[in-house]
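Removed from the display is one protein chain of the complex; every other protein chain stays in position.
Naming follows writing order (A and B), and every chain is counted from residue 1.
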Amino acid sequence: MAEPLLQLSGISRSFGGLKAVQDVSLAVPEGRLCALIGPNGAGKTTLFALMSGFLRPDSGTVRFAGQDITGREPHRNALLGMTRTFQIVKPFAAQTVRENIAVGAHLHVRGRAQALAQAEHVAQWVGLAPQLDKPASDLTVAGRKRLELARALATRPRLLLLDEVLAGLNPQEIAEMMPVVRSIADSGVTVLMIEHVMQAVMHLAEHVWVLAQGRLIAEGSPAQVTSDEKVVEAYLGHGTAARLRKANAAVEVAL
Amino acid sequence: MSELAKQGGRQLALIALFAVLVACVPLATRSGTVLNFVMMALYATLLAQAWNILGGFGGQFSFGHALFFGTGAYIQAIAQLQGGINAWVALALAILGAALAGLFVGALSFRYGLKGSYFALVTLAFAEVFRILALSVPFTGGGVGLMVPLRESAANLQFGSRSGYLWLVLGFVVAALLLSWWLRRSRFGAYLQAVRDNEDAARAVGVNPFRIKLAAIGLSGAFMGAAGAFYVQVFQYIDPGIAYGASTSVEALVAAIVGGMGTLWGPVLGAVVLHVLADLTRNLFGELPGINMVIYGVVLVLIVIFLPRGIAGLGLSARELWKGGRHG
Partner (left out) sequence: MFEPSILFPSVLNGLTTGAVYALIALGLTLIYGVLHIINFAHGACLMLALYAVYFLKERLGIDPYLALPVVVPGMFALGYGLQRIVINRAGHGKDENILLATLGIAIVMENLALIFFKSDTRNIDTAYSLSTVAIGPAMIAVPKLVAFAGALVVSALLFWIMGRTDLGRAIRAVAKEKEGAKLMGIDVDHVYAMSFGIGLACLGAAACFLLPAYYVNPQVGGGFVLVAFTIVVLGGMGSFVGALVGGLLVGVVESLGGLYLGESLGQIGIFAIFIGVVLFRPEGMFGARA
């Protein structure tokens, strides 16, 4: 089997006394759309930061595209093909949508006119074309999420790390965004997304990892993972899985 | 022709027009007062443009930009006085030296991730350190300062009338205008403004903030150094207070902010407005030490409160409203 595009081995990171990420190992295969889920505070965003170089791990290694990139600066990883988005979007507020995306495009394109033209293409792909000349600060939440996505896409990544790209969107906006994410993966980009919106995880993800309190507690297909007791407990609390089983059993008896 | 090229062409034409019009001023008048006024307005513009490169486009506010000014000025003076070097060569050295000073401060500050207020204070601290050093060290003439002797000739960068100086500083101003024009339509400029607007987001899409900021402070320092060397040639005198004092730092930043940070013409507008204001106050109050700075301070506070995008910002807002109205 081909080497996974991204491989984490024994990644750990603490802040003061708090163990944010503990001994996480995972391998993201190339060309797939995968998801990283877990309750709030599980350490998912921290893991993204560790992968992309915004944070240095205390121990463990990160391998990307065959190279050891542990602790490398984010901009170097972007050059290699790993780009991330942020949970709390970070637009270049003073610039237009086109100019925002162009910054991403410039990674592989030197000329300004070219970069702006590419920005236009990417904007069309994600559905931002009508807003191209608006300042980023004028966009709605959904618009800003698309912008965040578009800017990352413009860097022509091999691996795209999406941090809660659907958070804060209403059901219609989610329904519009999901096919866009799917089409990105279909075009050959490996996508790893942190998501809370379960419908997206169920419909889009081919493989899921579950993080809770800094540890990887389960992995597998979406169906496998959501029926895993440990996962249920992580989200709903200790003993819930047993209670649910009992309740289900009682219902069956009654029937 | 694409929209970008058309816009770029228009702006270049405007810069060229500006250059030609101002260059013709000495041909149109012999009045020393007018020539002096225009020359000093251009000098103020140069200071503002230099600050604008790092502060406006780069978003790194320096409160001690006089550091680069003074370095250029002293190199210009000392190279001639103690090195016997030709004034034009000294000018090149001054610009280079000031750029290096910029790279030094930048390398230290940006390597350690200094931003915002910390960066502003550190630049101020550096300027103060150099001011004290200049006071204490013999080869800068200490508190007495240095005088460059009068030896009029173009080869010596000393001109009989103000015209020569005017054209010289105009040259620097046009160079800064062209640099600003380039910043607004190049990859480097896009990266610089990205770092300003959100450094983390920039890093995520491949921008190396350290290198970008370093280049910006080097360029900014170079233009300040040119201004410092220019000052020495015009006034033939420099001392630690003028070289590294707060007033030069303040002049540079207030003019850039008042005019509109990160814009092409903002520094020009701001410098001219402040220069006119300073002239008016001199006519009203005479040579009252400190009155200029009071005006600058008041204007700074008013602009920050009421017009944070500066005068050029007014034009931008008007254009946005216009565009918004047309397309709904």
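Operating definition for what follows: contacts are C-beta pairs under 8 Å (C-beta built on N, C-alpha and C of every residue); 3 or more make two chains touch, one makes a residue touch a chain.
Keep in mind that this is a model prediction, so the values were computed, not measured.
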Not-displayed chain touches, in the whole complex, chains B
Of B:Leu114, B:Leu146, B:Leu214 or B:Leu264, the residue that touches the missing chain is B:Leu114
Cross-chain touch to the chain not pictured, restricted to B:Leu17, B:Val304 or B:Leu321, is B:Val304
Given B:Leu12, B:Ile132, B:Val276 or B:Leu314, the correct residue touching the omitted chain is B:Ile132
Listed in rising order, the subunit B residues that touch the chain left out are 61, 63, 108-109, 112, 114, 116-118, 120-122, 124-126, 128-129, 132-133, 135-136, 246, 250, 253-254, 257, 288-294, 296-301, 304-305, 308
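Just so we're on the same page, only the chains that are shown with their structure count from here on.
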Per the C-alpha centroid definition, the whole-Å distance linking subunit A and subunit B comes out as 44
Subunit B residues touching subunit A in their complex are 2, 4-5, 185-187, 190-191, 193-194, 197-198, 200-209, 262, 320, 323
Subunit B partner, complex, touching residues on subunit A are 52, 54, 73-75, 78-79, 83-86, 90-95, 99, 102-104, 106-107, 110-113, 115-116, 133, 135, 151-152, 154-155
